[in-house]
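Apart from one protein chain that is not included, each protein chain of the complex appears where it belongs.
Let's look at chain A:
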Amino acid sequence: MIQISRLYKTYPGSKYTPVDDLSLEIQDGHFFTLLGPSGCGKSTTLRCIAGLERPDQGEIKINGVSVFSAEAGRNLPPYKRALSMVFQSYAIWPHMTVFQNVAYPLKCQGQSREDIRKEVAWSLDLVGLGHLADRPAPLLSGGEQQRVALARAIAGRSKVILFDEPLSNLDAKLRETMRSEIRALHQQLKFTALYVTHDQEEAFSMSDMVAIMNKGKVRELGSPEELYTTPRSEFGAEFLGARTKVSGTVRGRTDDNLLVVETPLGVVHCRHFADHPPGTSVFVYVRQSEILPSEGAAQPGAPVFSARIDSVEFVGDTIDWVARAGDIALHGRSLLGRPDCKKIREHLNEAIDLQIVSACCVPST
């Protein structure tokens, strides 16, 4: 288990606080992901946990051992913390062979030659590189280097492995393969994984828990599905791709626990994370897939309104379109070849009836 409480970190000579009052708890065996835009402090957080950076305030515990505590003035160096790490640059040592790279942490732990040989063979086999053990590291491809880095991280059988955007330097196809391989390794070896990425798809497909970070703070925390269906903040909703934003006021609650929100477009029934009493101002967020050309009459909580299609953009499998109702911009997306797609294209620069079929809301600040 990794426990972080009230962590602060600033870099000398910079006013920005990349880690700002951050608290997290990561359960044993979980695959936990820190997700956030570039520069939000994900790497800094990870480096503080690893002991590569010294935080200013707060405490970090790994498996019950306090590795950093500002109060007690304790800051264990990386080599005294029970964890391993996969770096964004892979950090494969170019003056060593694949075998030597993977054996290095074992050697530092003082294992015997025979044990090292077995352990390295085991971990190289796990990542599918058994046949490359004697290859000098500079002769590896990017994907192979990535696997060596993985093998090195699992070779010590550490209970905690940190990943700093390990896939960001790979091409899209390899990235998908490696994603499932890392996931499989995690299932098999049951280590606690703390994974950092700015790629939402990567985060959602791999993780048990995701924390969305912004400007040094954790904004949202939950399982991927929870975060996706019921974001907690404007930042979370927008970061996860809800593009239409309408302000409204809570008027009540439905039987199946949706909030009744009155908006300029009509009354919408919204998923929500926290409960809001009637009268609260909220923002209603509608995903591109939740807004359709109307097929008939409005249903309760799914209003129909007239809008004008401003633009249609061909993306590939889908078309993205923007419509306007008064001063509200509505972003929609339709599957190519479907009837509603045809309808949207026909109505470019014309008025059309649209329907919001579902939505979520967050408190307005």
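Operating definition for what follows: a contact is a pair of C-beta atoms (placed from the backbone, for glycine too) under 8 Å apart; a residue touches a chain by one contact, two chains touch by 3 or more; residues count from 1.
To be clear about the criterion, contacts and distances are computed from a predicted model.
Participant: Looking at what's absent rather than what's present, what does UniProt name the missing chain, "Acylaldehyde oxidase", "Cytochrome b561 bacterial/Ni-hydrogenase domain-containing protein", "Iron(III) transport system permease protein" or "Xanthine dehydrogenase family protein subunit M"?
Facilitator: Missing chain, UniProt protein name: "Iron(III) transport system permease protein".
Participant: Touching the absent chain in the whole complex: find that residue among A:Gln27, A:Gln109 or A:Ser281.
Facilitator: A:Gln109
Participant: Check the options A:Gly73, A:Pro277 or A:Gly316 and report the residue that touches the missing chain.
Facilitator: Within the whole complex, the residue contacting the unshown chain is A:Gly73.
Participant: Tell me which residue among A:Ile2, A:Val19 or A:Ala50 touches the hidden chain in the full complex.
Facilitator: Touching the chain that is not displayed is residue A:Ala50.
Participant: What chain A residues would touch the chain not displayed?
Facilitator: Interface with the chain not displayed, on the chain A side: 12, 50-52, 54, 56, 70, 73-80, 83-85, 87-89, 91, 93-95, 104-105, 108-109, 152, 156.
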